[in-house]
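Missing here is one protein chain; the remaining ones are kept as they sit in the complex.
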Amino acid sequence: MQDIGVGLIGTGYMGKCHALAWNAVKPVFGDVPTIRLAHLAETDDELARTRADEFGFERASGDWRALIADPAVDVVSITTPNRFHAEMAIAALQAGKHVWCEKPMAPKPEDAEAMLAAVRASGKVAILGYNYIQNPAIRHIRALLDEGALGTVNHLRLEMDEDFMADPDMPFMYRHEASSGWGALDDFGVHTLSLVSTLLGPVARVMCDMAKPYETRITADDGRRAVEVHDIATVLVRLEGGASGVIALNRSAWGRKGRLAIQIFGSKGSIVYDQERMNEFQLYSTADRASEQGFRTVLTAPHHAPYDRFVPAPGHGLGFNDLKIIECRQLIGRMRGEPAAAIGFEEGIGIERTVDAMARSFREGRWVDV
Amino acid sequence: MQDIGVGLIGTGYMGKCHALAWNAVKPVFGDVPTIRLAHLAETDDELARTRADEFGFERASGDWRALIADPAVDVVSITTPNRFHAEMAIAALQAGKHVWCEKPMAPKPEDAEAMLAAVRASGKVAILGYNYIQNPAIRHIRALLDEGALGTVNHLRLEMDEDFMADPDMPFMYRHEASSGWGALDDFGVHTLSLVSTLLGPVARVMCDMAKPYETRITADDGRRAVEVHDIATVLVRLEGGASGVIALNRSAWGRKGRLAIQIFGSKGSIVYDQERMNEFQLYSTADRASEQGFRTVLTAPHHAPYDRFVPAPGHGLGFNDLKIIECRQLIGRMRGEPAAAIGFEEGIGIERTVDAMARSFREGRWVDV
Amino acid sequence: MQDIGVGLIGTGYMGKCHALAWNAVKPVFGDVPTIRLAHLAETDDELARTRADEFGFERASGDWRALIADPAVDVVSITTPNRFHAEMAIAALQAGKHVWCEKPMAPKPEDAEAMLAAVRASGKVAILGYNYIQNPAIRHIRALLDEGALGTVNHLRLEMDEDFMADPDMPFMYRHEASSGWGALDDFGVHTLSLVSTLLGPVARVMCDMAKPYETRITADDGRRAVEVHDIATVLVRLEGGASGVIALNRSAWGRKGRLAIQIFGSKGSIVYDQERMNEFQLYSTADRASEQGFRTVLTAPHHAPYDRFVPAPGHGLGFNDLKIIECRQLIGRMRGEPAAAIGFEEGIGIERTVDAMARSFREGRWVDV
Partner (left out) sequence: MQDIGVGLIGTGYMGKCHALAWNAVKPVFGDVPTIRLAHLAETDDELARTRADEFGFERASGDWRALIADPAVDVVSITTPNRFHAEMAIAALQAGKHVWCEKPMAPKPEDAEAMLAAVRASGKVAILGYNYIQNPAIRHIRALLDEGALGTVNHLRLEMDEDFMADPDMPFMYRHEASSGWGALDDFGVHTLSLVSTLLGPVARVMCDMAKPYETRITADDGRRAVEVHDIATVLVRLEGGASGVIALNRSAWGRKGRLAIQIFGSKGSIVYDQERMNEFQLYSTADRASEQGFRTVLTAPHHAPYDRFVPAPGHGLGFNDLKIIECRQLIGRMRGEPAAAIGFEEGIGIERTVDAMARSFREGRWVDV
């Protein structure tokens, strides 16, 4: 395979994360082509130039269309606000580029469908930025489930909680408007669904409740405005495989910073994981002698690929940004036609349809089939 | 107040727990009348005699009616299977005895109502064995909520999980029959509701799902019989006070032995607790300096009444049986007309009505008002 | 065996703990004779009468010698300050009573030796109040070590930390005088040595450092007085069995309330325990598959005798006072000539000799053989 020419649109939280991943993927993994950081686009030329310098990109543009037109670019990282995803991804695919787009696909279902149509028409690769599934701990949990370490899974609980919306004195902002989405449901729900999908398969039925911790928020003119989104969502779920469960989401959970807690119960054991301690998972196995059964805290280690590509010593710990490097390696694998654990547009649209079913369930106060 | 003459019916798991509490309540608390262990009843004379000797009771009967007729008995501990509660409690109250009855009140709502009517008619005290609310940690959490340490509570999650039904090879038994109740819902649900009620007040609306981890179980004749109860129940709830939440119950959760996990989120902080580590709770407060905010692990200590009656040193730990001693002290307080933190039949019937609403919600697949 | 007549001298922290144990031992264990609470002694008649009433004792005396002379007393619980232990224990043994004496034996080595001589001359049973070794978790750890679960033990670390001396503004008191002992070394050291002795056998050599967190403390007249004891002690140890290790003790460790942390390392695994979470221990075993090795958190359960005598359900938790009930059962067993896990005067004097060796090591700044 030839060198890979990379284009990056957007340099915020996730844009920087992509930039770090593109810089590191070859030193970490070795077995990939040379990565050329070809072109970076931002909202204006100056910012683009500054970030291109920092992140090591050759060219810089204040217009993302210039990037997509650039023949030096083979793959485009799209890290702009969600409402731009569809237009950019479709343009990139039509220009013959591969696409690495941050999640979720698009606020409007029809846009997501158009993105899927575009990738199918293009013959190119398009994956979404579901980084949590790339954790070696999560991958190993998947392997344990596959080998039957828990027997038949019959119940699961997922919680995703942060506290960036917890302060009642935070002023009203665009993320409190209905146009920005449902709130916790799309913001966090898609992450939890990426994990359910990866570990246990598709969701069949949902029953959703949503709540607002604060009905109004202060505005710039010292008035108060009604909050239009729900920072809390709790969803009863039934999986196609038969297991029951619950997904609980809260963006106003004081003290939770990056909690993404998973509990999986099966006929032979249980597994527990929390992203706030992302370098460990807990396994309870009934294969252990009865008088010493207990949840084992397993620290991720070279046993759990591709941890070994980062550190040869066990228990030394990966970080949040490392997950993006692994995701980047999956993208490259898929570009080379190899099997790769990543969520493409096809699977991604399934996640977003599930979120839509949850929202409908809430509106209608009843169980909804996905 | 005169001596207290105690009658104990039943000497299984909870019967022994009551016996230990009656033996210990005066040495622990000091400020109570002399406790006379007057009469113990079991299913036959010989077992009654043996247990009376072990537990220190003066008289023993194979007929519980003899115990209730005994003028030396002032208060009756009822620790028999749930289906006997109503008959015994009503008889005891009609005989002018106080009643300490294990939870839940009765499998049939009409029986529970009859128990309530009996206590109202008697003018006596009747409380239920909701021991978890007696933990000094729980009481202190209540005090923190009362003083506004969390601001306005807007969300809660409760989980109660054990694994005594987790083994798929466990044979079919009476607890798998529909006549024994709903399964996790009444077995565990009432405990979680006692905590919700104590900490946050009544539940207004519920939406319940129930599930069976194993559809059938093996029978004595090597056949298989359909399991009629649900070992898993998950319930979306709305409290009268406005908070949203979820209650998740699982009797087949491998590795969970006595988990009763509480998460309470408010506008100023959060509290987390787990009965498996019953001597600590976690507090997150936004009053702490931002750069050192975090969940504090507070070990129960003499600060948290009545811990000091057990041990004068902090962090030395109470046990499960100690909670029953505190409950016993509450009963005596109520018998003396003092305010006491305990769940009487009136509040208890509210808990059971809530469980019934959950069951109806599951059957009808919709939200139900309590 | 006939009834057991109990005498209790002292009703402070440990006196109450003994009283609770004597009240509970028969209801908990069943298989013991009837316990008669015969006689209680305190420093004056009135206090003795009050406590006897609370704790359920028949007679009360302001003079402990009356208790020892009482023929109704078969066994004497001695829970007075350490400096009284020798006189009382010797008198009790000479009067033909069994003795249950709180630890340590005596501040002066010659007194401890006299206590040992007395018990040998008496033919009676005398045990010391080393309660932490009675935890079912500790007993199970011992069983695991005996069966070779860790292979050959080669290293250990023990820490015992509380914070009752941590406040620099606490006034000078008798426990800061040299006459009260060494400080952390005798106060905490003996507890850790009871565990080393129980789990791993005798200590062969020691190298001790001691330190004062506060050189002086305020006095009642607003002056300051030099502290004569050491609230911190750290001791390098070598066991007779060959393992190396360290024992670290701190009575001024802010935040530690009842920490008694044990780490044991062997050729096949490791065990970790902390008394602040006394209902669990951690086991790491190389017999587990490599990719899932980790410390298992094992909750104590009916598998771990005699937990089942307290609660039939796993993971429901014992408390600090329950350990004394188990110790009491051991005492009764030894009185009946049964094997019993308890520390008698012979083993106890070994512990105190080890503490003396530690103190000498500190004074002389060198390794000392025990």
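Lettered A, B and C in written order, each chain numbered from 1.
Following the convention adopted for this analysis, contacts are C-beta pairs under 8 Å (C-beta built on N, C-alpha and C of every residue); 3 or more make two chains touch, one makes a residue touch a chain.
Bear in mind the structure is a predicted one, so any value in this text is a computation, not a measurement.
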Among A:55, A:214, A:345 or A:362, residue touching the chain not depicted: A:55
Among C:95, C:211 or C:313, the residue in touch with the chain that has been omitted: C:211
Which residue of A:100, A:172, A:214 or A:310 touches the chain not shown here: A:310
Full-complex contact with the absent chain, from B:152, B:216 or B:293: B:293
Where the missing chain touches chain A, by residue: 13, 16-17, 19-20, 23-24, 26-28, 30, 34, 53-56, 162, 164, 256-259, 275-279, 299, 301, 310-322
Hidden partner chain, residues of chain C it touches: 151, 154-155, 157, 159, 166-168, 207, 209, 211, 213-214, 232, 234, 236, 238, 243-246, 248, 250, 252-256, 265-270, 284, 286, 293-295, 365-367
Residue ranges of chain B at the interface with the undisplayed chain: 140, 144, 280, 282-283, 285, 288, 290-299, 301, 303-304
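Note that in this section only the chains that are shown with their structure count from here on.
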Geometric centre: closest chain by C-alpha means: B
Type of chain A:chain B copy interface by residue overlap (half), same or different: same
Centroid distance [mean C-alpha coordinates] between chain C and chain B, Å: 34
Centre-of-Cα separation between chain C and chain A, whole angstrom: 53
Separation of mean Cα positions, chain B and chain A [Å, integer]: 41
In chain C, residues with contacts to at least two other chains: 299, 301
